[in-house]
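One protein chain omitted, others in place.
Labels A and B are assigned to the chains in the order they are written; within every chain, residues are numbered from 1.
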Amino acid sequence: MRRAWIIASALLAALFGYTVWESRKYAYLDALGPGPGFFGIWLGGVGVLLALFLIAEVVRGGAFLDGDARVLPALADVPRPLAILVGIALVAASVEYVGFRLATLVFIAVLLPLLGVRNWIAIPVLAVAGSWGVFHVFYHWLKVPLPLGELGI
Amino acid sequence: MRMKLSSLGLAASLIAGAATVAFAQGFPSRPINLIVAFPAGGSTDIGARIVGAIAEKAFKQPVVIVNKGGAGGQIGWTELSRAKADGYTIGYVNLPATHTVVLDPERKAIYDLDSLVPVINQVLDPGIVWVRADSPFKSFKQLLEEAKAKPGTIRAATTGILSDDHLAILMSEEAMPGASFRMVHLAGGAAQLKEVLAGNIDVAFDNVGSIVKQVKAGQLRGLAVLDTQRSKFLPDVPTSVELGFKTVISSSTRGIAVPKGTPADVVKALADTFKAAMADPDHVSKLEEQGLAIKVMIGDEYTKYYRDNYALSKKYVEWAKSRPAK
Partner (left out) sequence: MEGLTFLLNGMIAASTGQNLLFAVAGCFLGTLIGVLPGVGPAAGTAILIPLTFKLDATAGIIMLCAIYYGAMYGGTITSVLINVPGEAASVVTCLDGYEMAKQGRGGTALGIAAIGSFIGGSIATLALVVVAPYLAQLGLRFGPPEFFGLMLLGLCLVTALAGRSIVAGLLMAIVGLLLSLVGQDPTRGAPRFTFDIVALYDGVDFIPVVMGLFGVGELLSTAEKPYRDVLKTNLTRLFPTAAEWKRSIGAIFRGSGIGLFMGLIPGVGAIVPTFMAYILEKKLSRHPEQFGKGAIEGVAAPETANNAYANASMIPLLTLGIPSSPTIAIIMGAFIMKGLAPGPFLFSEKPDLVWAVIASFFVGNVILLVMNLPFVGLWARILHIPWQYICVGTLLFCILGAYSLRQSVFDIWVMLAFGIIGFTMRKLDLPTAPLILGLILGKELEKNLRTSLEMSGGDFSIFFTRWLSLALLIMSAMIIIGSALSLAPKEVRESTAD
């Protein structure tokens, strides 16, 4: 927990530092007042200080930490969240090429078993309902434009 | 048997030939995406939905309105310029806004004048200068004289940085040398109305379509319509030209364009169908309800307007960038 806080604060400090650096490219002030770079510099600067303060606080043993709660999931618990993340990423990467229906069909049909569902009737039914069914409702009834993909499906 | 086979082949080639002809003539064979570079509910979107609903009957294919709002239209126009040039992705261009994005190097536009090919114009909404009904400014001329006598004190609202209204203020300043306004860039017509009524802004530059209702109701006073002829929605408001300011002509136009490289026959099919749709009485009455003036321009006329507007905007964008903020 302690190490996780330090890493997180250090990452934030780096992010804020970068913002300050990037903001120097934009005008700090202009004729009317704060320019486009003003807030980046100040917010980033204050952020760096706060993040460093937090690190110091954690090292000293700050009171706001919750004992020894685990931050990284136990190894056995990793596959499920990971499957979700990879699943969303694959849909995002493919949806404009293969279309909404195909992308979500595969998403549902693969993710459900990966999360531990073993009902081999429910999986195909839900996959079709969740892809073709949802598409039909949203595209045709609710007029929500959804990607059709190169093949037009 | 042989003969039969060859006649079969002939038939097949005939069908194939018919199919290719059908492809050229039979555009479109699937839904057309019409990109609107502004959120749903805005006046560009309203116009697009009205004409789209009529055109899709003629196309016999759905016209899907795709709102790609953001960054003053820049996101939608970028998307349009990058789309496949097959006629299935078309979009609205708003002049001069589409051009001012390109003309301002700070906006880092990645499309340019030639990335888009104008097809047909639908609406020309002239600029208007308006004040609160109890404002001391009774005429456009008096307003400009006041802006000259007390430069940089009259608070004038635009509907955004480098919008047509921003350019209109610059044109007005140019027409009365020495005059200068204190420019306030607001988010749009609704924000203008609120601030003017609250007394935070003295005068607003916008388009006729946004405020017809309030002017007719007597809540606001139109000082000048920035056009060569009076607006049929507000026949009592004089034009800038008749008041003697011949260079102060500003409008926002909305029309349909396609990405560069779209086949000529597809462009023609689009232009013809949309032209017919815009002549439809349903289209005319629905747009008039919105206070939007129809101005159909097509082919060379629209192309010329598209290019002339670029040249005109260029001058004022450069000026806007160099003009001091105060």
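Simple rule for what comes next: a residue touches a chain if its C-beta (ideal position, glycine included) is under 8 Å from a C-beta of that chain, and two chains touch if they have at least 3 such contacts.
From a predicted model like this one, the values you see are computed outputs, not experimental measurements.
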| item | value |
| --- | --- |
| Absent-chain interface as seen on chain B, which is shown | 39-42, 66-72, 74-75, 78-79, 104, 106-108, 110, 152-153, 155, 160-162, 182-187, 190-191, 193-195, 197-198, 200-201, 325-326 |
| For chain A, the residues touching the chain missing from this view | 4-5, 8-9, 12, 15-16, 19, 22, 26-27, 30-36, 39-40, 43-44, 46-47, 50-51, 53-54, 57, 62, 64, 66, 69, 71, 73, 77, 80-81, 83-85, 87-89, 91-92, 95-96, 100, 104, 107-108, 111-112, 115-117, 122, 126, 130, 134, 138, 141-147 |
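One rule holds for everything that comes next: only the chains that are shown with their structure count from here on.
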| item | value |
| --- | --- |
| Interfacial residue positions of chain A with respect to chain B in the complex | 30-32, 145, 148, 152 |
| Residue ranges of chain B touching chain A (in the complex, touch as defined) | 30-31, 33, 64-66, 324-326 |
